[in-house]
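Accompanying notes for the structure given below.
Just one protein chain is left out here, and the rest sit where they should.
The chains carry the letters A and B, assigned in the order they are written, with residues numbered from 1 in each.
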Amino acid sequence: MTQRIEVDPIACDAHGMCAELLPELIELDDWGYPVIANVDIPHQLRPLARRAVSVCPTLALRLRTAAAVTPTPRSRRPLARTD
Amino acid sequence: MVARVLHGIQADPSTFADHLRVHGPLPARGPSQLAVEFERSGLRGRGGGAFPLARKLAAVKRARGRPTVIVNGCEGEPLSAKDGLLLGVLPHVVIDGALSLASTVGASEILIAVNEIEVRTGETVHRALKQRPELRNDRITARVVWTPAGYVSGQETAIVRWCEQGIPKPRFGSPRVTERGIDRRPTLVSNAETAAHAGLIARHGGDWFKQTGTATDPGTALVTVSGAIAAPAVYEIEQGLALNTLLAQAGGCSEPPRAFLLGGYGGSWIDIADTAAVRLSPRELAPLRARLGPGIVYVLPDSACPVAETTRVAGWLADQSSGQCGPCVNGLGAVADELVRVCAGSAGRRALAEVLRWCGLTAGRGACAHPDGAASFVISALRVFSEEFSDHARHGPCDACQWPTTLPTDERTGAIA
Partner (left out) sequence: MKTYWYLTRSTGAVSLILLTATLVVGIVLVGRVHSEHWPRFMVDGIHRALSLLAIVFLAVHIATAVLDSFAPISLLDAVIPFAGTYRPVWLGLGAAAFDLLLAVAITSALRERLGHRAWRAVHWFAYAVWPLAIVHGLATGSDARQEWMAGIYVACAAAFIIAVLTRVVIGWPDRARLRLAAVGTLAAFAVGLAVWLPGGPFGPDWARRAGTPPSLLPHTISAPRAG
């Protein structure tokens, strides 16, 4: 099970709490908006990711879980939302 | 050149009788048979996204609720005239397609979205709808919907939001409009040209559609050719046609060209040195980092200043942002402002590098593809016109800067036959 953080760019208001909590994965651009690394969240950072989602003042962050399947072109499953 | 969608086109809007004379009656095919034909045809969207129609249809059919079909004729790209042409002169081809698509997904409602500036076009469509016998019952309704002029108003989720809430701005996130669109019912948004092709596929079948074009991009496509060209107009080409062939068909360049813009303001520039190999289909253009977009080829004359043109359009693109996403508003704004300084020669040493960095920072981080397209436009301009940009950064405006720019920046489509 892999997890990624996704931001709703319309809801995001550049509060920046996510980047404070998760600097390993989230950086702020020139205008304070989050640039999220396009990688799976390492296991040890998952609690912090959860917290970042919960603390966002506009609830702009979401966690997306993908079922980890050995990727062959035909069986590639779409990302499924859990949270 | 083939004439499928544009077959039988006259100067005046075609009546239903004209349409039947040219194409014959629309055969009655059942929804499942239609779905098979669309799948077989490999038709992809002609609005710029090139999304496989069959997949969209399947998604709408899978979803719960009575679907709505929206024919997207908004055409916010100033350089594109094909959808306006189809709806204004050959409305029945589009209506054929809309009816076939509606039948395939079991829709009860067809909305034909027309840019509010194009009053005559909307009236033509309205009259054409009245002529259709298929609409004289309660099973399916069709009407014209006026959309506000604006570059992003024609985006898929923006149209749905406009119809529902009167806000012509994109939405973000799931579920997609194919699952939950207008009134929380599945919604199929189809570009007007796509619908026109669908109407022909409903008559002649999917295999017929594939008889021309390429294996990955079958069929024909409408391309708006404008700029320094002898006969600016909307042309129907077989996908994969060489760019030079199309230019010859359009009478050749009216002035010595400097570069070509493919795909509109969300597309990218191509140097004339590279055009020999250019074939017009999404697959063939991909290695050149270019896109046909909603079918646009613009010829920039040598006499124009590419820096001034790029700067003006970049400013327009920044203004056209729906203003919902920070990276887009700020990124495109910063790019536009800096390009103005570059053009005037008052920018710092690292200006062009910063512009490139901001473009990279903005692309992919908005709710829609607007910043991506704008970034592609600017990045390709900096690449193709690198000499002119460095020149302006160091020395300021050139002689050509004093003349008015040639690229149009209002939503009314360019002056095309």
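Keep in mind that, in the parts below, a residue touches a chain if its C-beta (ideal position, glycine included) is under 8 Å from a C-beta of that chain, and two chains touch if they have at least 3 such contacts.
These numbers were taken from a predicted model, which means no experiment stands behind them.
The chain not displayed here makes contact, within the full complex, with A. Panel shows chain A; residues 11, 15-17, 20-21, 51-55, 57-59, 83 of it touch the chain omitted from the view.
What we mean here is this: only the chains that are shown with their structure count from here on.
Residues 171-174, 324-328, 330-331, 334, 358, 361, 365-367 of chain B touch chain A in their complex. Every residue of chain A that touches chain B in the complex is listed here, in rising order: 8-14, 29-33, 35, 62, 81.
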